Every structure is written in C-alpha cells, then in structure tokens.
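Here the complex is missing one protein chain, while the rest keep their positions.
Moving on to subunit A:
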Amino acid sequence: MQRESMEFDVVVVGGGPAGLSAAIRLRQLAMVEGRELSVCLVEKGAEVGAHIMSGAVFEPSALNELFPDWRNMGAPLNTPVQSDEIFYLSCSHRSIRVPGVFAPSTMHNNGNYIVSLGNVCRWLGQQAETLGVDVFPGFPASDVLYDEEGRVRGVVTADMGVGRTGEQKGGFTPGIELIGKQTVFAEGCRGHLGKQLISKYSLDAECDPQHYGLGIKEVWEIPAEQHVPGLVIHSTGWPLSESATQGGAFMYHLEDGTVVIGQVVDLNYRNPHLSPFDEFQQLKHHPLYEQYLRGGSRISYGARAIAKGGLQSLPKMHFPGGLLIGCDAGTLNFAKIKGSHTAMKSGLLAADTIYEALAVNQSAGQDLAAYAEKFRASSIYDELYQQRNFGPAMHRFGNLVGAVYSWVDLNLLKGKLPWTFHDKRPDYSTMATADWAPVIHYPKPDNVLSFDKTSSVYLSNTNHEEDQPCHLTLRDSSVPIAFNLPTYAEPAQRYCPAGVYEVVEDASASRFQINAQNCLHCKTCDIKDPSQNIIWRAPEGGGGPNYTSM
C-alpha cells in the first residue's frame, strides 16, 4: 500500500514516563542551543495518560533532573509519603507488622510522593507539547519500518476504519509512515514492537529471560475518618500464600479522600487454576484493608503487567536506528517496586545519547552503542545492580527466606555480595498441569468490597471500535481447545483480568471466545500463555481503557 510519510529527527513510540522524558529532554537540549530538532511522539491511548496504570509511590529523582522547578510548574505530586507500614498477612484475618528496621532499605519511602502516574503523564504531555514535541495520542505504532540494510527507519501507524474481516470501511484512513533518524521505543512492559525488535536483533542473547508480574488496582473513595493522607501500606502473604504464589499488595492514601489498593501477582505462578483477579478481590476482605475500605465506594479499576527481571533480564537497549527504553526494556527496580523514576532516567539518557550523536553525525540508522556506556555509568545502573538479587532470591528461596536474605543483602551489605543469582526459566513455562494442581474455589463477590470482572472492566472505561479485526491473535487457533484446555484447563480464562477469554460450551463442543473489546492492554496473555500462542497487537487508535487518575 502506498502510504503518506512524515519525517522527524526523532520518533518516540509511547507516551509514558520514559517516552515523554526522552521527548522533553531532546527538545530542551535543542532549545538551549537553538538547534532545529523535530520530535514526534505517538501514543495508542485516546489521550496521554489514558493507558497509564501504576501504584504509584513516585521517587522524584528523575523529575528533578528534567524539571528542577516542577513544584512551581504545577506537577501533580500532591501527597508526600508520611508513613510506611509493612505487614505479613499470615491468614485471612491476621497480620504481623514488620518493624521498619527489618524492612529492606529499598522499601523506605522518605522524600517520595503518592501520585496518579496517569495524571503525572498528562502533565508531562502538556509540557512536551509546550516545548514543541508533536504529540499524537490515539495513534498506535503498528509496525516497525526497516531500510534495505535492516536498520530501523521509523514506524507505521495503524490503519483506521478496517472492518472485522480486514475489509476497508467507509471512513478508511491508511496509517502514516513516521520516519526518524532515530526511533525510541517506550511502549512499556512487553511492548508488541519491542518484542519484535528483541527477537530481530537478538537483544536478549546475553541476558536471562524477562520476568513479569501482573498488577491489578482499584481506586476508592473512602470516608474521611478512615483516610490517612500520605499513608503507604505494603503487604505480602495471604491470600497468594495459600497457593504458594509470590507477590504482594499495596494501599496508598492519596488526596481528596481517595485511596488506591492493588496486588501484584508474580507471573511465574504454577497453579493454572489461580485467578489473579479473584485473589485481589479476596485480599480486600482482610481486616488490614477492610478497615479503610469499609463504607467507601470503588471508582476505578485497571490492570497492567510489569517487567521485573531487573538487571539480569535487561536486554541490549540499542540497535541500528533506535533505542529500547523504560519498561519496554525492563528498567524497573523490583526491590523498590518502582519503575517510573528509572524509566524516566532511561529516557533522559536516551535523549542525551541521541542529541550528542546527531550533533556530530546527522545520518539516519546509527547504532548508538554510547547508550550502553551512558547507562552503565548512571544512577539507575547502580541501583539495579545493588538490588539485582532481590527478585531471583524470592524465586529461589520463597517469600520469607528470600526476604531475610534480601534484608541482609540490601540493608547490611548494600548489595555488594560478589554473586548474582539467575532465573533462567521463563514465566510461561512454570505452569503445572491442571490435574496435578489443586482447584481453587473463590468465594462469590459480595458487591461491597469484592466484585466480578464485568463490573470491574466497566469502571476502566474500556472501549474498542467493535467492527475491527481482533487485536488478540492466535498463532494456531486450535491450541486453546485442543491442548490448553485438557492440559491446563485453559488458564487464559483466569489470568486475564478483564474476562477477554472464555471457553464456551456449545451443544456439541467447546469453543474459545475472545472478547477483545474488553481488553485492558495489560499484555498478560502474551506473557503467560503456556503455549505462547497469543500475540497481542495494537488495535485501532484510541481503543483500550480510558483510565482517569490511575
């Protein structure tokens, strides 16, 4: 197909903390020196922030670098962390408070803020536009463009107005080629283009497989007398401990009587009967959390996978014509359970690298190995190195012994032990077969604290144009029923936090149904399907959740 094309110096894919920081810094550098430098940023959400979901306790280190004056510029960091509490939930009604000195030092949050990362990104998006970045929300990058020498030369945006079977509808608008001297991929965890780039350039040849978690989160409005602005609670243990699954939960008290509550389930879980969604619904009944939520009302729901493999799983981040940054590569600091500041910092480093390279040599398609050097010399490398054994220790020793190990490692020895643990087993391969694993019976939601998937997805404001090709594609359409169902009781029905996948019993046979319009773009199916048979692709522009203040 003949497409229109537009040329820029730099094309950024993804309007999250990493991509926005890279775009903003590039324009800042160009403006200081009065140089011409065009930057465009495409974002698949209907607006910047629409697809952003995070806790979030936010460490402002990278924001301080980007906008030292952010306080006066109105950045939405309104709630400083006032107190930090860590609990071990030993069962459905008991909890043990972990004294501060026994918490890993990385879990201390002095100087950090409780934010809605979506709102922070909305604000960064406005700053980017003010600085002259061409920000295009509602335009997903659907494919990477390569030149004849195999270098990345840009991306193509998704076609609009394509019907269910691929036919062109009335308002058909073909996608545009966005050509850049450098293309920065910042799609977040398990980006669908990042995944292709990692494979094409073998970027992960020398690292461990990436490891993931699935975060599910709700925003609640609670009665004023139960609201403690600035309170941060983390817990581990029940209910995930019942199925020997790893993960943890959080509750943060924001401004205006709102709190967020969420749970991250480690996607290396074994039991195919596990439902991360129902585990989270159960969590809210624990007295530790129930005491705050009681009498409140739920206003928002969302889910997103996180890349938590850390330094051992970090692929090469540069290739001919582009860079892979933020969670698209996997820069999250799991011991701190924070990825925003490291993502932003990786964006700042990307901008510095590209700016310096283009100042010397304007040619397109360069492989900027300098990025690796800059990264290695940076603060994120130091912190990721220090905590490198946190995640693998948990996988190796389990939550409790792993926590003790990490306390010694991080608090006493500052991560200076000479060894590095590895975890070579990809998350999709850990599942036990359905007949070996105990079936988990989840209680029915009470519609006060716990809810079903349908009413939850409703609160994510998710919408996709109905008449379009399904964006969740199967390599082999027979696998779900012929193999996954008898072997693993088709776990997609349970790991998907939006109810996208259903096994429907028709009169004669079972049928695999994909309700793609419910998709929250969390990418869990692409990660956890034991047959690696589900490929997540970008739907028509603007589709997906419309998160407010997530």
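In the analysis below, a contact is a pair of C-beta atoms (placed from the backbone, for glycine too) under 8 Å apart; a residue touches a chain by one contact, two chains touch by 3 or more; residues count from 1.
Quick note on the criterion: contacts and distances are computed from a predicted model.
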Q: Would you mind picking the UniProt name of the chain not drawn here, from "Spore coat protein", "Heme exporter protein B", "Succinate dehydrogenase iron-sulfur subunit" or "Electron transfer flavoprotein subunit beta"?
A: "Electron transfer flavoprotein subunit beta"
**Q.** Candidates A:S116, A:Q210, A:N268 or A:T524 - the one touching the absent chain
**A.** A:S116
Q.
Please identify which residue in A:E65, A:E85, A:D134 or A:D204 touches the non-displayed chain.
A. A:D134
**Q.** Among A:N112, A:T157, A:S275 or A:N389, residue touching the chain not depicted
**A.** A:T157
Q: Determine and list the subunit A residues touching the chain excluded from the picture.
A: 4, 6, 46-47, 49-50, 116, 118-119, 122, 134, 136, 139, 157, 160-161, 170-171, 173, 176, 178, 221, 257, 299, 458-459, 461-463, 541, 546, 548-549
